[in-house]
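Below you'll find the structure, written out as structure tokens, and then a few comments.
The complex appears here without one of its protein chains, the remainder shown in place.
Then we have chain A:
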Amino acid sequence: MPAADSDDEYIQTISDEEGDAHRVSNGRRRGDRSTGGRGRNVRAAGFEVSRTWEALEEGVDGTISGAIEGLLDATKRKRATKDTTPFQRGIIRHLILILDLSEAMLEKDLRPSRHLLTLHYAQDFVREYFEQNPISQLGIVGMLDGKAERISDMSGNPEEHVSALQAWRDKQPSGNPSLQNALDMARGALFHAPSHGTREVLVIFGAIYTVDPGDIHDTIKALVLANITCTVVGLSAEVAICRTLVTKTNPSMNPQLAYSVALDETHYRELFMAATTPPPIAAANHQPERDDTGGTLLQMGFPSRIVTPYPSLCACHSQVTRDGYLCPRCNSKACSLPSECRVCGFTLILSTHLARSYHHLFPLLNWYEVTWNMARSQSPSQKHCFACQTSFPEIPTEQSLAEAESRKKKASGLAAAKQPTAVVGRSEQAGTRVLNSSSRPQATHIEGISESGRYGCPTCQTHFCIDCDVFSHAETHNCPGCLAKVGLDHGYGDSDGMDIDASSITKPNGIGNKMTDKDVYGDILKGLEKLLVGVS
């Protein structure tokens, strides 16, 4: 992949300019050289790790397609396997997103440029954030020209934020960033956030310096006092002040998780999007004077959607509409939910919005990798993915398995003999990774990947293919196997102390009761017979 090499050079040349650009920076360039150098090393290592062809040439006796697929599958599944311990999470969030709009964002090490990519990801972030946290609030602040600029106000409407961000596409980033000003503005915006919700700040920091009017440590102290947690995504290198900020404001969280520097576009996206998942509430967060739990009983309105034969003005935008939602308290019309009633200030939501957050509270258990032996013993008759009907690879006989094992051992012996030449010139980390995959030549041994291509649900023992595994965990949060067999559990993790009995969450208005009446039962069986005759 010659592209990798040229990329390396490319970054190198840019970084020189970067150095020039940052010389204006008021002398706050501590750790620039050293940390910057490290960041680049990591980046370089990242490129080298992706030279998978070298790893594949070694070791494998026949084709390499299996190994490639295995690597691809590993990346897929990495996204899907998450911690499924049900945490008490802050479902009602108040987050300020601080975007760096200083001239450091003009750099093009992230393509097309840091600025454009950030705005693009920020829009995705807004959508995803409200998808995951429908009853939360968000505000966006920008850092440019040494001051903080409000991009959008605290609100629960994704469209407002997205259009505000789109307006910034035409403007050029300029000047120096001021972390202190931005944090102060964020603190002001979060000041009125009710105590039952979280107060968070997410900083996207492209520069490696900050130009502040006062002592930023005072601001950090104020943030700690106000119970605001800050997380930072860096774009160039780790900066000491960000590290301090993160460590001080996240007393319980692993600071390594709260501040990381993006290696490339994909990694940047991952880091950015990680903030859409509601954060677990740490026990330490509940201070004694705050009633020892963060729980509050909130009053909310559940309006129904109405359509009137004649158009009327909505209370929120003064637009003429025929459909809308009537506030149950004051009967004024809102055109989209969730929102606050403009007239009486009542929180209006749909019950579906609440339901949207349930999967954070009851995550789907991770599925286990099925080995050939398990596949043979557990469900020899299942030859297809239960959900999508794709056929699984044939289960080999025990004999052929044993043969393959012995062949593998020989091959790995050979590979180990070759290894030293192959590792030359590689960084430590890349070398070890390559070693791992080459000493185990088949795709089947990559971490988290099943040799039989099957993944089993621990609850219903049904087997699925990798695509359905990823899809079920990332999108539906349902196990098709458990749900397709009524009477089983639904495959959700046991939630400590907050086990909601699914049956208690009921909605329908008592329909269908008459269907279970005893005296109808005879008819049913008769009807069933009739059906059987009829269908044929």
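Annotations for the structure displayed:
Operating definition for what follows: a residue touches a chain if its C-beta (ideal position, glycine included) is under 8 Å from a C-beta of that chain, and two chains touch if they have at least 3 such contacts; residues count from 1.
The rule is short, and it goes like this: contacts and distances are computed from a predicted model.
Missing chain, UniProt protein name, picked from "Anaphase-promoting complex subunit 11", "Exosome complex component RRP41", "General transcription and DNA repair factor IIH subunit TFB4" or "Vacuolar protein sorting-associated protein 35": "General transcription and DNA repair factor IIH subunit TFB4".
Only one of A:374, A:387 or A:449 touches the absent chain when the whole complex is considered: A:387. Shown as candidates are A:147, A:248, A:329 or A:342; the residue that touches the absent chain is A:329. Check A:224, A:253, A:273 or A:313 against the missing chain and you find that the one touching it is A:273.
Touch with the chain omitted from the figure is made, among A:147, A:248, A:359 or A:376, by A:359. Mapped onto chain A, the footprint of the missing chain covers residues 10, 72, 75-76, 79, 88, 91-92, 108, 111-113, 124, 127-128, 131, 196-197, 265-266, 269, 273, 291-307, 323, 325, 328-329, 350-352, 354-359, 361-362, 381-385, 387-391, 465, 467-468, 471-472, 474-480, 482-487, 490, 492, 497-509, 511-512, 515-516, 520-521, 523-528, 530-532, 534-536.
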